[in-house]
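Apart from one protein chain that is not included, each protein chain of the complex appears where it belongs.
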C-alpha cells in the first residue's frame, strides 16, 4: 500500500500516476481504443460511409446511465471487501495484543518458556496468514523456527491452521495440568477461536470475488460501449471523435480495473492492505509485552512488485 | 460456481459467455425483440405510418433513469442475499472446525467412538444441508451411513434437522452420564445451536425472494420499454432501430436475469455458491482433526448442470 | 404472500398482474390521469392556447431525476423494513425450536405436563403474534385453550405479552422449586427474553412508517408532476401526450404504492410475509419435538383478502 | 409525530400539508424566489438584456444531477439518525419491561417497597430522558416525586443520569445485604448499563448533526442554483420562467428542510419520534407489571408546537 497524506498536494498525487501497474494497463487499452477510433473515422471518411451510420449521442447517454449504476455497484462491493478485510486485520491486531496481555497476566512470571512460545507462535501466525493469503507461506519468512518445527510445517499445506493448532494444544495442556483455571481456559479459548474466525473471514474474502456473470457482463458492456462509441460520435465530431472516445473509455475502464484491483486486498498491489507490515507490527508488540524486547527486524517495509 | 482469477485476461473471460444458460436465455429474448423491431420498422415504412407516430427519445431517457434506479435496487438486494449466504457458509466452516477441535479436546483420547460419530455426523450435516437447499437430500450423497441410519433418515422430510438432533442427543447423553462437565455442555450447546441458526438463515434466504410485486413490476416495465422503444427510435434511425433496440434490451434484460440467478445462491448455476465443495472441504477438515485421516474422495468438483 | 419460483416463466408472472389489489388502484389512477390529459389536450387544441404554454421536456427530465432519487430512497427504506421483519420471524423460528429442544432436554422425560404446557404456549405465542400484528388477536385462532385461559385472555388487550408472561411464570416456578438449576434458569431466561425482543421489534416496524413529511411530499410531488406533464408534452406530441402521460405516471405511482404496500409487512396483502404460515410451521415443529405428534391442522394456507 | 395510516387516502394526506411549520417555511421561500424571478424577467425584458445572457438548460441539468446525489446523501444520513433513534427507543421499551419482570421475579413477593421504587424510577428515567433530549427536564413532568427527591434533582443538570445512579445504588445495596445473589447482580447490572448506553446513543444523535461544511455547502448550492435558474430559463420561456423556477426550488428546498427536520428526532416537530408517548407507555407497562395497577394518566397525547 502506498502511504499518502490525505488533504495534501493535489498535483503531487497525480505525478505518481504514471508509474502504476494498473494505470499502465489502462493506458495501453486507451491507446488501443484510440487507434481503433482513428481507423474507424478514416474508413468512414475515405469510403464516405456517413449515410449508412445513423447513430445518436442520446442512446449513449442512456446506456451510460445504466453502465454508471452498474459501475457504482461494482465499486461499492469491491470497496466493501477491502474495508471488511481491513477491519479483520485491525481486529487481529487488537486480538493478538489482548491474547499476549492475557498470557502475561495468567502464567506465573517465572515461566519464560510459555512467554517465548506464545510470542513466537502468535507472531508466526500473523506472518504466516499474510503470506498464506498471497502465494503461499515461505517458511523462511517465519521467525525463530526450530529445525523440528520447520520439518513439521513443511509437510503441511495450510501452515496458519497448524500454528493455531499448536497454540491451542499448549493451552489445553496447561489446562489439563492445572496451570490455568477453568474460567481462564474458557476465556483464552474464546480469544484463540477468534484467530481462526479472522483467518476464515479473510479466506472467504479472497476466494469469493464478485459473481462471475457480473464480471463478464460488465466487461462485455464496456467493450461494446467503447467499440460503438465512434459510430455515434463520428458524424458530429469528425476527428475529435478520437480523443473523446479515449476519454470516455478511460473513465469507464479505470473504475472497472480499480474495482478488480482492490477486490483482493491481500496481495502486493499498491492499493492492497499492508498486511505484511501489520503482521510485523503485531510481532513487535507481542515480543515487547511477553519478552520485553524488540526482535531483530529482518525486513524493512515491504516492496511492492506492482508499484501503484 | 465458476472459479476465475480476477484481474486476469479480459477477453478470455468474455469467451465463456456464449456457453452460459442465462446468456442463452438472454440471447433468445434479444433476437426475439430484434425480429419484432424489424417487423415494426418494415410495417411503418411500408404503410407510411410515420405521421401517426410522434415519439421522442427524451421520454425513453427519463423512463430509463427510473428503470435504472429500479434495476440498481434489484441488483443490490439480490447480491446482498448471495453475500449473506456466503457469510453463513463461511461461518459454517469455522463453526464445524471449532466444534471438532472442541470435541477432540474434551473427550478422553481413547474414546474413538465419539470421534468417529462426530466426524461422520458433522460431515453429513453439511453435505445434507447443501442438498437440502437444492432439490432435496439424496441419501447416497451422505457418507458412512449404517443401514439403520439410512432407514431412519428415509422416513424424514428434513434430513439435516434430524442429523442435528442426533448430534445433540449424543452430547446430552454424554452430559447425563458425566463424561463432559456442565460448562462444557453449555459451550458445546452454543456451538451446536449455531448449526441450526445457519440452517435457518439459509432457508430464509432460499424461501424469501424479492417481493412478488417488484418482480412482476420490473418484468412488465422492461417488456413495455422494449416494445415501445422501436416507436421512439424508428423516426430518426430507420433500420438502425433494430440493433439499437436489441442493445438496450440486452442491457436491461441482462441485469434482471442475473439478479434472478444469484438471488437463490444454493443451486448449481454457474454463479451459485460452491456449497457442495465447501461441504466436502468441511468433511475433509473434520476427519483430519478427529480421525487423523482423509476420507476417500468419492466426488470430484461438482459439475454444473447449467454451465455459466 | 404469493409464493413463486424465481427464474421461471416470464410472461406467466405478468399474467397475475391484473388480479392485484394495488395494481387495480394503480390502473384506476392511471386511467384518471389519462382522462385528464385528454381533456387538457382537447382544450388546448379547441381554444388554440398553444402560445400561452411554453414548457420544455428538459424541465421534466431534471425533476424526474430528483423524483427518481426520492423514489429510490422510498423503495429502499420500505424494503429494509420488510426484510428486517422477515429476519425477525426467521429468528423466531430458530428461537422457538431451540427453546423446545432446551425444555425437552432439561425436564425429566416423565414430566409430560411441562411439555404439553410449553408446546401449547409457544405455539399460541406465535399465532397470537401474527394476529396481533394485524387487526388483533381472535382467540378462536389459538389452539387448545382451556375455558379458564380463554376467560383470562379475553380481559387483556395485548395477548402475546400475557402468553409470554405465563411461560415465564412457569419457568420461574420450576426454578423456585429446584426442578431446573441456576445455570439453566439463566439460559432459558435469555431465550424467553428474545421472544419479547422479537415482539418489540415487530411492533416498532409496524408502528413507525416513513416520516409523515416524506410520505406527503412524495405524493404531492408525484401528483404535481403528473398534472404538469401534459403541459410539457402537448406542444410536441399532440394526442400522443395521453399515452405518454399515462406511462410515466404508471411508472412513478407503481413504485410509490408498492413501497406503501410492503412497508407494513404483517398484513394479508400479497407481498406481505406469510406470518400466519410461519406461525403454523413453528406450531408443528414444537409439537413434534415436545409431544412427538403433529397437531391437527385446522387451517390450510392462509387466504389473502387482497389478492395481488 | 403525526400518526397516519400508510396505504390510505391519497389526497387526504396532502390536505394536512398546508398547516405544517416546515411547509410554511418552504412556501415563504418559494414565494420569495418567485418574486425574484419575476423581477429578473421584467428587468431583462424592459432593458432588453437578452444578448448579454447566454445560458443553457443543459448546464442546469448537469448541476441538477450533482445536486440530486448530494440531496440523496443528505436524506439518507438524516433518515439513518431518525431510524437509529427509533431503534434505541424500541430497545428502551424492551429493556425497561424486562428489567421490571426481572425485579418482579427476583425480590420476594412481599417486598412492595422495591417494586414501588423501581416502577417509579424506571418511569421517571424514561420521561426524564424524553425531556432531557428536548429543552431540559421540567420536574413537574416526573411522577410521584417526594419533596426530598425534588430538592435533590433540582441541584442537578443531567437528571436522567442521577435517576439511573439512584437505581443502581438501590441494586448495589440489595446485593451488599444479600437480597440478590451474585449472578442476579451481574445480570441486572447489564440491563441497568444498557439504560445508560441508550442515553449515550441518543445524546450522540442529538449532538452530532451532519458535518458543518456539508450543511453550508448544500445551502450555498441550492441558493446559487435558485438564483441562477431564471438566467437559464428566461430566454426560452419568458414569463413561464417564474412558475418553473418556483417548482424546481420547491423540490430542492423541501428535501433539504425535511432532512434538517428529521435529523434531530427528539423534538416536538410533526416528524419527530413520539418519545413522550413511548415514555408514558413504558410507565404504564412497568406499573402494571410491578404494582398491578395503571397510574393515573395525567397527560393525553402530546401536542406538537410545530404542527407538521
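Letters A, B, C and D mark the chains as written, and numbering starts fresh at 1 in each.
Here is the rule we use: a contact is a pair of C-beta atoms (placed from the backbone, for glycine too) under 8 Å apart; a residue touches a chain by one contact, two chains touch by 3 or more.
What you see is a predicted model, and the numbers here were worked out from it, not measured in a lab.
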| item | value |
| --- | --- |
| Contact with the hidden chain (one of D:191, D:215, D:236 or D:281) | D:215 |
| Missing-partner contacts on chain D, residue numbers | 53-56, 58-59, 61-63, 65-67, 69-70, 72-73, 77, 165, 168, 172, 182, 186, 193, 196-197, 200-201, 203-204, 208-217, 219-221, 223-224, 228, 257, 260-261, 263-264 |
| Where the missing chain touches chain A, by residue | 1-2, 4, 6-7, 10, 13-14, 16-17, 20, 22-23, 57-58, 60-61, 64-65, 68-69, 71-72, 75-76, 79, 82-83, 86-87, 90-91, 93-94, 97-98, 101, 105, 183, 187, 236-238, 240, 244, 247-248, 251-252, 254-255, 258, 261-262, 270-271, 273, 308 |
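We take it that only the chains that are shown with their structure count from here on.
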| item | value |
| --- | --- |
| Other chains in touch with both chain B and chain C | none |
| Identity of the chain that, by mean CA position, is farthest from chain C | A |
| Centre distance in Å when chain B and chain D are each reduced to the mean of their C-alpha atoms | 40 |
| Chain C and chain D: spacing of chain centres that average the CA atoms, whole Å | 25 |
| Shared interface positions of chain C, touching two or more other chains | 58, 61, 65, 69, 72, 261 |
| Arrangement of touching chains [line / ring / star / complete / other] | line |
| Each pair of chains that touches, named by its two labels | A-B, B-C, C-D |
